[in-house]
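This view holds just a subset of the chains, kept in their places.
Every chain is named by a letter (A, B and C) in the order it is written, and numbering of its residues begins at 1.
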């Protein structure tokens, strides 16, 4: 490809005591694409995207966004650059309501004096918005939008996190196993949502263990193995079996097979 | 040469002045003074640790106002064994000969004086007085008990067990409350006792700060004029309060004097091993107590607030 | 070769026509059920019930208890603990704890007094300086907690000692007497004034406490900042990941707590008349405010509870103390029974919550 990557990483290392989570890892995300990242459990996928989104600082290596060298010291900085991320651990405040969580850090205030001077929150507006986004995802079993997040089922929680990222991401949306806990219907909606987001011109990084889904939506697939990028393939060039064989070490890709 | 001063706390102005007196004298005599204090009133362990530090540090003598007059005896015996001169200040030890010398006022006597004064001032009314007792703390340290029981003795109330307060049965006592010896505690305790019986007309307080607190509470309900407050200590703010009519009478003590005489004794001991001798007829060196009031009564010796202000500390 | 991916997900065609209704079930509508639900969603209700029960019991046991003057005395006795409790509540909601509240209050009051009397600064300016310095002490706590990432307990254990001894050192243990203050700097005693509707005195300090509780309740419930306080207490990592500026927020919370403590210090001057560095609030203010906070149902693990609950918690303690003394319990037994009642109050609270869960 002749285009410059939107988000690029070179030579990332991340060590936790004895454990090496990232081992000279490279990464490229092209503008407007859906890039899937696949790999065994513990291969270092989450560590990679945490490094990209500022949640951890890599020991070595550099990251560039739109050609500029960036160094995020917190997820908030990454968010300021328009990188929105759904972490595997979801990052929700259990005791707060769904609406509170969706708008955390970008709350809506009442119009007029109450909002401006007394900084009062516009709860009805936030609740309405939250309900809409959840309905878009097909999460119809949530009975009460003011429920505390801790009372949601695992899947419902994941749905809320995905809805939040999709609603607010502006430059890059990163999803770490967004459908892991979701049901058939809800997973399907997430895939549709991912396509919608790309249609808005925003590239997406999707980590998933669900091969059929990955092959269905991804433009390119980054295969991660033992802490670094093994190869990048295009779903139309390889079968799912090949991809699985690569990531588990059953087959070794030829150098030429790597999609630039 | 070095000397140690160990006080009960170093937050009570009484002990602060004691320290100042000791420091001034130590400087004059060229003695190095290290001051130690308990953490809170009644901090016995802190004092034990301080005694041990003094021994380890090779001091020549210890001046101590003991928090627990019985319990400290062991540690002080070890100090004397190690060749230190031990002088009890303000509070005699139990037994008193556990120290080489004692420079003290008689706290029971101090209480008795204000008790007698109060009784005489109230005259007829003393028989039907309603008395609020504002004490120090629920652990009842010895000064607390001595002053309280001395007051009751002077007022002519049966003490029950003189080693503790709170077991008296006389109906004139409306109640005992604890104050921690400061304004805040005095105020709260007084408010509470007033809620219990709004007709209180006699207030005993453990020290002058708590008396000032009690006065505020009385002022708040407009009764500051017809209630008698007595106290112990004789600090300068306290004497000023006697002058202003806040406190009716207070028993004045002389901490500066005790401390400087203590330092002198240690200096002398360091020089040639002489030990101080007790006051004639007593087993300690009495540094005296005087009743300060501007309304003297028959039969109780007293000085007025002007004289008190000359002698006051802090 | 993505044709096999098609096959792999072909079963999803079963989705066509899936229900789009939000699930709904009929609710129980019994009176008891509603009460339980109300108790559950109103965390401050339980301490309120305990409070009312306590008032009724003491009113029955002691004839003097039910007089307006007794009740106003209780209110004025909790004014300071209540304001410290506001500060403590904010900190505890972020899953912290502030042992230095009492020390900051006392030191601030000493600063206000000494700046006026020792350096001859006009009282209003000394008050502002005192409030500012109290805020700075809180800020110090905040910076150590948020940026140096030390546990709040140990930070404030340290600053408690530091501030309290600085207080003694700076003041040289000198008390400023009430009469001097009312002559020279009556502004220091402002909160000690009272209105007397129908002969019952109610201190300005009491109104201040109620106003502070109301304002903080609004802020915590209805502003973004308030929601962030809860979020940080709930799960700081999650809050950080979802876009709260955790460090800044924590610093603000501790600084605000410092300001509230300094206000409490100002109120202390009004209430006690004099300025004394050895006020027991310095030693006991932290335990008293934490007691109010916990009896009021705020979780020490952060993120749960309301400031109105804290207010009732402070009142419960005040009512117990006053009530026990009025029925003539001796101080040692009062201390004993308050211990028992602290445990009982929280046990009842826990029990009602469980029943309603």
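Definition applied: a residue touches a chain if its C-beta (ideal position, glycine included) is under 8 Å from a C-beta of that chain, and two chains touch if they have at least 3 such contacts.
Quick caveat: nothing in here was measured; it's all calculated off a predicted structure.
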When all copies in the file are counted, not just the one of each kind on show, what formula do you get?
-> A x2, B x1, C x2
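Here is the rule we go by: only the chains that are shown with their structure count from here on.
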Each chain counted as touching chain B and chain C at once = none
Which chain has its C-alpha centroid at the greatest distance from the C-alpha centroid of chain B?
-> A
Taking each chain's centre as the average of its Cα atoms, which is closest to the average over all protein Cα atoms shown?
-> C
Between chain B and chain C, what's the gap in Å when you average each chain's C-alpha atoms?
-> 37
For chain A and chain C, let me know how many angstrom lie between their CA-based centres, rounded off.
-> 40
Any chance you could list the residues of chain A touching two or more other chains?
-> none
Which chain B residues sit where two or more other chains touch them?
-> none
What does chain A use to touch chain C in their complex?
-> 55, 74-76, 79, 85, 87, 89-96, 100-101, 104-107, 109, 118-121, 135, 138, 140-143, 164, 184-185, 188, 211-213, 215-216, 235-240
Which chain C residues qualify as touching chain A in the complex?
-> 1-2, 4-6, 8-9, 11-12, 14-15, 18-25, 218, 222-225, 227-228, 230-231, 234-235, 237-245, 303-304
Spell out the residues on chain B that touch chain C in their complex, using ranges where they run on.
-> 10-13, 16, 40, 135, 138, 166, 175-178, 180-185, 187-188, 191-196, 209, 212-213, 215-216, 219-221, 237, 240-241, 244, 246, 314
